[in-house]
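In this view, the complex is presented without one of its protein chains, the others remaining in place.
Per-chain residue numbering starts at 1, and chain names A and B are given in the order in which the chains are listed.
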Amino acid sequence: MLLKLAWRNIWRNKSRTIITLVAVSVAVILSVLMMSAKNGVYENMIKSLIGDFTGFSQVHAKGYWDDKTIDNSLTLDKSILSEIENLNLIDGYSPRIENFALIVSDSTTKGAIVIGADLDREKHYNSLNERVAKGEYLEPNEQQVMVGAGLAEYLKVDIGDTLVLLSQGYHGSSAAGKYAIKGIVKFGSPELSKQLVFLPIKEAQAFYGVQNRCTNIILHLGDNNDAQLVAQQLGSKLGENYEVMDWEELAPNLKNMIATDKVEGYVFMFILYMVISFGLFGTMLMMLSERKHEFGVLVALGMKRLKLAIIVWLELIIISILGAIVGCVIAFPICTYFYYNPIYFADDMADIYEDFGIEAMIQFSLDPYIFIQQGLIILIISIVIGVFPFIKIQRLDAIKEMRA
Amino acid sequence: MFEIKKIGPFVLLFCFGFASFAQKSLSAKEIIQKADEVMKGVKSTRAEIIITTVRPKWSREMKMKTWSMGTKLSMILFTSPVKEKGTSFLMKDKEVWNWIPSIERTIKLPPSMMMQSFMGTDFTNDDLVKQSSIVEDYDHKIIGEATIEGRKCYKIEMIPHEDAAVVWGKILVWVSHDNYFQLKVNFYDEDEELVNKMVAYDIKKMGDKLLPAKMEITPMNKKGQKTIMEYLSIEFDVPFKENFFTVQNMKRLK
Partner (left out) sequence: MIFKVAWRNIWRHKVRSLVVIIAIALGLWAGVFSSAFTQGMMNQKIESVIRMEMSHFQIHQPKFRDEYQSKLLIKNGLSIQQKINKEATVIASSGRIVGMVMLGSANTNGSVKLNGIIPSDEAIVTELDQKIIEGAYFEGVKRNPILISQKIAEKYKVDVKSKIIITLQDINGEITAGAFKVVGIYNTKNGMYDEMNVFVKRSDIAKLLVIEDNVHEIAVLLNSHDLAEPMATKYQNAYPELEVLPWMDLSTGMRMMIEMMDTYTLIIVGIILIALMFSIINTMLMAVLERVKEIGMLMSIGMSKPKVFFMILIETVCLTFLGAPLGLLLSYTSITYFGHAGINLGSAAYQDLGFSNIIYPSLKYGEYIDVSIMVIFMAILAAIYPAIKALRLKPVEAIRKI
């Protein structure tokens, strides 16, 4: 009954309703945009620094991450692979053998990380082939290598030169091989370019003396936000002999950095909420003073103050809900636009970003959580502010207001 | 990483520390000195050794031939397993060369590789050439007697000098009265906690000398891990051709 009255009231004075509705939805739009841009920056950072190389989630043999040796590798048998394939959240996987090796060129020697990569999968999921800056992408059955650009520069080698790789293989065996350089790869992060060498996984298995084994399986997820979920689900399925890690475990420093940034962001969100809250408060206050006469009349006519207060509050809640929905509906296409058309930085700043291995752009996030969260927060703020008219009506001096 | 590597000098002692018979009433330092000096009398050796690396889940046996002349020249040739067969090392002073037949290359190990594992064992490449003195770097004291494998032993405590580049807080060595065999060596950290244990046993006549043919090193903080060295044969004072200890000769070793 009260709801019906409230609903009718809302449509009685459309322009007033619209102003309040706009106030709420603008608040939602702003806070969603701010959150979306911010989370987009994180997502971009994580994607640039983790996604292309480390992967959002990895499977290892238990203990590998603490002691990264070939001895802690795992067998690529069907039972694991089918568990991985059976999990809907996972689009695909690419196995790798990673180990430290000494790279010897004619002029010098340097330690590097040699990665045995499943070239077809790396191409498909990570576009590794697009990183080839010079020469060509490896074929799966070749006995050649691709070298990081920074490493090639340090070793003073080029396409066609031969490198000797020395390392320790499985169960203490020695690993030695010489390979011609087929390609030079460039990564966003100079750190990676300085220390990576790629071998076809088959050749790497022969090099390290392991058959059908790998050290880590990179999982490619449908949605990168599922990393933690995947780690949990797959972890419990694979059991004790394996460890499934999400990116937060794989790159704890980045996680700390983002966590710090988020806390700092809360301060800004708090300030924004204050401005928004006052904007809403002001709007309601105005509405209240405008309707004082009307309320006075109603009370004088015998309407119970409590009933009236509830109706007004309900009006506010309905408007707020509508406002929150409208806000989300308007914010969504804006976010979507900036998701597909990220804001790119100007040249000099772009260079700085790219030196650090991050794509120089702000790409908004489309995480539905943001919309729900911000919509709810603003809704709650406006409902709480709505208590003010509620109290005001309780104390209304009907006679005085009627005369005014 | 490789906990045992700091035991280098003691391994050398094991290999060559079979001294002449003990004289009476030697000081602790003299006992160790005797053991250390004897090898300098041996001009050259030729031996066959098996090194077994034991890990909780696997173990690996490697057979090798070794040649040495004086203290500064030596060579190692791996004869098994198949994967390592033909691989050889030449140690000259502080430098190490490695011949790898599978890629037909001789590599002079760069300093960065010296601290890495020697062929996947618990020794580092640096152990092959490390020269640190168990006589000069420690204060020695006889702290008792004990019987190990039926042999009377001096129990000697060795405390490294302040400035010695030695990680141990204390070392206890059991040296047999006869022949100066190092039958047992315990390595402690600075909190007196046992870190590594080394035992030598299976004493028999090899070449023309009596010596322990087997030695085991066990790191205490790593369960199920140890290294075993065993002499299959050893000959002393063998003659070598002039250019035997050369990089060129590494490929021709048999």
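The criterion applied here is as follows: a residue touches a chain if its C-beta (ideal position, glycine included) is under 8 Å from a C-beta of that chain, and two chains touch if they have at least 3 such contacts.
Keep in mind that what you see is a predicted model, and the values were worked out from it rather than measured.
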Partner chains on view for the chain not depicted: A, B
Omitted-chain contact residue, chosen from A:M257, A:I310, A:I330 or A:L366: A:M257
Touch criterion as defined above, residue of A:L165, A:M287, A:A309 or A:C328 at the omitted chain: A:M287
Residue among A:L3, A:V275, A:A300 or A:I380 that touches the chain left out of view: A:V275
Sites on chain B contacted by the missing partner chain, in the whole complex: 1, 3, 6, 94, 111, 114-115, 126, 160, 162-169, 187-191, 195, 221
Residues belonging to chain A that touch the chain removed from view: 15-16, 19-20, 22-23, 26-27, 30, 33-34, 37, 110, 154, 252-253, 256-257, 259-260, 262-264, 267-268, 271-272, 274-276, 278-283, 285-287, 289-290, 345, 349, 352-353, 355-356, 358
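Following the convention adopted for this analysis, only the chains that are shown with their structure count from here on.
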Approximate Å spacing (C-alpha centroids) for the pair chain A, chain B: 55
Chain A contact footprint on chain B (complex, rising order): 53, 55, 57-58, 60, 81, 83-84, 87, 100, 102-103, 105, 107, 110, 112-113, 116-117, 119-121
Chain A residues within the chain B interface of the complex: 71, 102, 104, 109, 111, 164, 166, 168-169, 171-174, 176-178, 209
